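What follows is a structure written as structure tokens; I'll ask about it next.
One chain of protein is taken out of this complex; the other chains stay put.
So, chain A:
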């Protein structure tokens, strides 16, 4: 839930979220281990410069490959969404596998967003390492299946990256309302806003009468449900701002 602040003296700023897909507890596997290791590996790749800014799918590919090179027999699956901000060229490169995602907000409106990738209801695209024998049963999408896009960004653009815990519980207009409250681009304000978005989504998730986006989608698919969707919520918030010391 910690927001990422655009205040670092690097020319390229990657960030990402990953969501461990549940159901692994039956195999005795902690579902957060895979996604955490995936993101730590992405972080390491980025720190060592082993990536091309304009190709975030490459980061995902390399990270997945590295997971397979670990002596420890990792198991689990995860969605992933990586955005790379090229500060010099003012361009954002993104890739998304699964139902995490990002929004780019400009002047109070959503100008770019990722698409959810689902195989079927509540079954997102996911990277996975399955136990032997279960390969046919466990979904395993290739990093190449991720959606990628690149576009220009402007000063003042807000980039929000989050897991499905946010988008399933908070529709866009509510997110935009919160973002309007962002006064300036200093660390504390952004931290505050990200926290309040996450907390609000968390509250809505446990409201049994609230017609969440998730419930709405379920109804559209013939399932008569109401209420929020309790889930882990991760929100990353960044603003394209002038770099000041």
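The rule is simple: a residue touches a chain if its C-beta (ideal position, glycine included) is under 8 Å from a C-beta of that chain, and two chains touch if they have at least 3 such contacts; residues count from 1.
In the analysis below, contacts and distances are computed from a predicted model.
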Record-based protein name (UniProt) of the chain missing from this complex, from "Histidine-containing phosphotransfer protein", "F-box/LRR-repeat protein 4", "Transmembrane channel-like protein" or "Auxin-responsive protein": "F-box/LRR-repeat protein 4"
Sole residue of A:44, A:119 or A:180 that reaches the chain not shown, by the stated touch rule: A:44
Listed residues A:66, A:147, A:172 or A:232, member touching the removed chain: A:66
Interface with the undisplayed chain - residues on chain A: 44-45, 48, 50, 65-66, 68-73, 131-133
